[in-house]
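Step one of this worksheet: look at the structure below.
With one protein chain held back, the other chains of the complex are shown just where they sit.
Chain naming follows the written order as A and B, and within any one chain the residues start at number 1.
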Amino acid sequence: MKDPAAHPDRDIGHTEVKETTCYMCACRCGIRVHLRDGQVRYIEGNPNHPLNHGVICAKGSSGIMKQISPARLTKPLRRKANARRGESQFEEISWDEAMDLLTERLGRLRAEDPRQFALFTGRDQMQALTGMFAKQFGTPNYAAHGGFCSVNMAAGMIYSIGGSFWEFGGPDLERAKLFVMIGTAEDHHSNPLKVQISKFKRRGGRFVSINPVRTGYSAIADEWVPIRPGTDGALFLALIHELLKVGLFDRDFLIQYTNAAELVIDDPDRDDHGMFYRDPETPITEGCTDPQNKLWWDRERGAVLTHTKGADPRLMGSFTLADGTPVKPSFQLLKDRVERYTPEWAEGITGIPAATIRRLAYEMGVTARDQKIELPITWTDCWDNEHDSVTGNPVAFHAMRGLAAHSNGFHTIRALSILMTVLGTIDRPGGFRHRAPFPRPIPPCPKPPNSPEAVQPNTPLDGLPLGWPATPEDLFVDADGEPVRIDKAFSWEYPLSVHGMMHNVITNAWRGDPYPIDTLFLFMANMAWNSSMNTTEARRMLADLDEHGNYRIPFLVVCDTFASETVAFADLVLPDTTYLERHDVLSMLDRPISEFDGPVDAVRLPVLPPKGECRPFQDVLIELGGRLGLPAFTTADGRPKYRNYPDFVVNYETSPGSGIGFLAGWRGEFGDKVLKGEPNPRQWEQYAANGCVFHHELPRSYQYMRNWNKGYLHWARAHALTRWAEPITLHLYSEVLNRFRAAALGKRPGRRPPERLRERIATYFDPLPFYYEPLETQLIDKIRYPLNALTQRPMAMYHSWDSQNAWLRQIHSHNYLFVNPQTALAQDIADGDWIWVESHLGQVRCMCRYSEAVEPGTVWTWNAIGKAAGAWALSADADEAKKGFLLNHLIGEELPTNGTHSGVPPFSNSDPITGQAAWYDVRVRISRAEVQEPRISEPQFPPMRPVPGQASRPRTRWQAYVAGLFDRH
Amino acid sequence: MHPALSVIFLTTLIGAGQGLFLALVTGQVYAAIRLIAPQSAEFYAGGSALALGLLVAGLGASFFHLGRPERAWRAASMWRTSWLSREVIVLPAMMAMVFLYGVFHWLGWTQPLFVIGAGGLPVDATLVFGVSGALVAFALYVCTAMIYASVKFLEEWASPYTIANFLLLGLASGFMLAAAYAAYLGTELVGFYGTWAVIFTLLALGTRSAALIRNAGLKHKSSLQTAIGVRHRVIEQRSQGFTAGSFNTREFFHHRSPRFVARLRLIFLLLVFPVPVLLIMLAYVLASPTLPVLAFAAQYVGLLAERWHFFAEARHPQNLYYQSVS
Partner (left out) sequence: MTQLALVIDLNVCVGCHACVTSCKQWNTSGWAGPMVDENPYGADPTGTFFNRVQTFEVGHYPATETVHFPKSCLHCEDPPCVPVCPTGASYKREDNGVVLVDYDKCIGCKYCSWACPYGVRELDAQQKVMKKCTLCIDRITDQTLPESERKPACVLACPTNARLYGDVHDPDSEVSIAIRERGGYALMPEWGTRPANHYLPRRKTYMHVSPEELQRADNPLTKEDLTVYTGEETLDDVTW
């Protein structure tokens, strides 16, 4: 035996270490990839990386298996002429053929009607490029996964505090004393959050988790507060009620930094009822969405402009302005609103005892008030007040899809934002902290196009495909107020659907509502499986023919790295690379990986050559842009402007001379500028030399209170992060929402919603948060379907990606439905039994696993473990297909109509404000499967065949990976 | 534990082989002191060959248990600490003794070497091999049994009963085989061996039942509480950390229903104890040459079941860690 102590790795083969950025999930940790004789030997966290500080997760550590996966696509493919979609019968074609085919088809569509081309992308990180491509093409039909992911979280918070959880901000656990985590299982910030939670606990911080299920992070919480799904809004409102009642709110913070003390017109008879009183005399910054021309009610002087020196405004009361206008501070309106939301009321809805709610409110309020943090950091606010310290109230929150993925999520998240605001915890130490480019104005400046004229043949779209409506005039609707986009985003049905509504694209395109399209291009989205709601139907619609025998969705292009379920339905398949084989940028224009202390962006550098004929999708898009003659991708004489993606990244500027490009680091001719500066031809090298990451640490005085931090805001404007240096006052009260409501009530000149939607808008565009039952729950027979069904992300799997990963799939080769024994026994179901789970859409068969860690009215399973037979290069009898199951078959993409057909297509099963897919609203019943039934999961689909170019390696029973030796003879 | 066929065969075959050898030697000693009639050289040689055959078959079976049989020789090295290693040494010694014993009988090298005592007990080479072989056989029973009995956290096994059972069941089956052998050859020793076989079988019934009763009431030292170090009455595993099994889910559990195990227990309790005893008694009454063979066959089959049960019954504490998939 060789002495292990004398077995240094480098003796065994040629080793090298390359740095890049992980993409086994969207967290994007820095990694060091050790290669031995050209094969991956070991992937470790990069200890110098600001995000993960050297740690890595289960997925990141399994990148090796992604490289050797037999599910890898390696050739461009075209559906065989005589084969049906879904049958997975393809022939190899060359890239030239594929590009010709695309150029011809898309060129035609662009010349005729750019709307006919729809580009939708899944859990990707290239929206800066894909969005730009869509805009250049001129189609309004573009979005990424945000609409079915967590847009409620983004919109609910950004429309309230100018920043959000998710990638844009988070809890400052380094200084917090109390941490309340709500509806989070794993989240995007996976590794950093774990690092932080652990340090927080070890420092003795108190950690409370509010979740129907106790797993993962919640497992180590000091207190688990089980809650009924979809009811958190009630909890937050009751917490606010209690804090206001007892006086546990941060008065100074509310006055100075929020619109709490600002006066709202309070006369239901007036058209401007519910709008802030705006002083016509005060000069305002042109174009600013929330100018500082509002009033406070000073206790001595009466109405004064906000931030009048020496003023001490009232938060409560009801006043009359000199011109006779009755007004109230918005805080008073909030107080009126939460009056009825008592803990006892919330107990009946949430299932949390009123005493617990009160205790939680007191814990939050007293910690915020009595454990104040004071940091010796001087800063200047927007009103030129010098502060010689930064203070904070150390109560931090974090929340994710447990709040977002409900159709009442927007208001729930508004309520949470207000709770955080009332406690005085926004961008302060120990509370919530922004990450660049946030905070941004409320709402941020970019707007979607607002009329069908924005779409013209052979012309880029007039506006960005996605944006932040501030008024009804920003909606993307036609003269009748009907949607322009295929997904109906930014229409009166879902006005603030700021991330689009990808979950309705297939149904709408199939139905031809609002119009049929020609080409649906799916990039990195497994829409024939886990990212579709109502999956069985989605699969049917993808392959459905019209009366002439043509596909209802005529052309389907899929760009994927693996033989996913969706690939089987494609007409054209473009094989992408893996994250270890390409250049990528995690751009400030998209979703960067900034830290609390300043902007951070990063790149990936290829550490391995592309497999087979795989091509980085970005290169393909750039070439396609050149071939189609899209202005941004071509020179004045019509030739392609960029060789490839790396070339594009260093040279592209958002507009000539803007100095803004895809990467923020090492800009300028000499690489000495940050965020803004001329293109730097050596930019890639500089990233490479710095661990693939650019981290710009702000001066300490710019690190806090950024919504109102004069220095920071001016710096941010100078470095092109924001357009205004105006203070970003927190919207306790949302005037933006009230504008839409006023339009619905006919109290506003300009656009009005179509008749059928007026009541809906008037109800849901409430400027203050309120609680309502999730929409599906309102429509469904709750006695028949007594249970809420949820999914959770397993920490060791990323959506559907990892079943092809030989290591990760051993951890989760199939899934169970977790049921509280109380609930199961009531149905005579034993642990391990096969059961049926039925929703209003249909039923799935699966296995039951008892769990004491789930609220009895809830059942749940791990997300996206079940797979269609044969997909992902798994054998047709693989556990994923035979024992695993997918809950999505039970979740509707549209609200149940209960048989009433009014001729109008049903609403999307989404939040009525943001269009967020309401995954977690689904209600089910469970029953034991008969003993004679086959012990396999349902539904089953005919096995997907391997595609050409896949599984070049013979599959044997054994796989023993040793870097440098694997598969070499 | 997962009952591996290789080990079931190994232990039952060599147990019977050793027993048969001991029966031969006992017969020879009885004959030497003239309590029974002496037998022919062929009788001993044939019997030894049979015993050796069983030992060789057992050894052969054991190879199937090894992942790397070609390295089996290495297993002799750790006799200072490992009962397995000791078995590996003693088993060939046993085979050598049986071989020499049989060959010397066969070749007729039975000239007395010396005579013991006034009465004159002539001692020849076969007797020397026989008696020392007997010691080796006992040692081998102990080694084999101790492989199981020495694993202290396999509490079903970690008791003197294990040694008693291996010994007595081996003797019972060996003497039963001797009886069958004698009956088959038509010698008059059927009764002699048969009587001993019945005695050993009844003794084994005692120790084996005692073991069953002990194990039925066994309170295991380890529990989920000690396994994960959490003090609470209610602990349940939700996930063993992987879904489709591992070495730890295959090696240490029989994956059979409790009903199956209970049935098998009944079968072995019948086949090992009353059935052969009745058959051998019937054989005595009917002077049948075939019934003793049947008696042995029944007992051996019963022993296979007994050994399966022996493994299945042992609850390895590691199983506490591998109970639930999710």
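Quick notes
As a working rule, contacts are C-beta pairs under 8 Å (C-beta built on N, C-alpha and C of every residue); 3 or more make two chains touch, one makes a residue touch a chain.
Here the structure is a predicted model, which is why all the values come from computation and not from measurement.
Among A:Thr20, A:Ser61, A:Thr289 or A:Asn909, only A:Ser61 touches the chain left out of the display.
Interface note for the absent chain: among B:Ser85, B:Thr144, B:Ser159 or B:Gln299, the touching residue is B:Ser85. Residue in contact with the omitted chain (choice from A:Ala399, A:Leu698, A:Ala878 or A:Met944): A:Ala878. Not every partner is drawn; the one left out touches chain B at residues 1, 65-69, 71-72, 74-78, 81-85, 88, 147, 150-154, 221-222, 224, 226-230, 232, 234-242, 244-248, 251-252, 316-319, 321-322, 326. Of the residues in chain A, those that touch the hidden partner chain are 1-2, 4-5, 7-10, 36, 41-45, 47, 52, 54-62, 64, 70, 178, 190-191, 194-195, 197-199, 201-202, 204-207, 214-220, 222, 224, 226, 246-251, 299, 314-317, 359, 362-363, 365-367, 369-370, 795-796, 804, 806-811, 813, 820, 822, 851-856, 873-875, 877-879, 882, 955, 957-964.
Methods note: only the chains that are shown with their structure count from here on.
Centre to centre, using the average C-alpha position, chain A and chain B are separated by 67 Å. Residues of chain A that touch chain B in their complex: 810-816, 818, 849-853, 879.
Contacts from chain B toward chain A in the complex involve residues 234, 236, 238, 241-244, 324-326.
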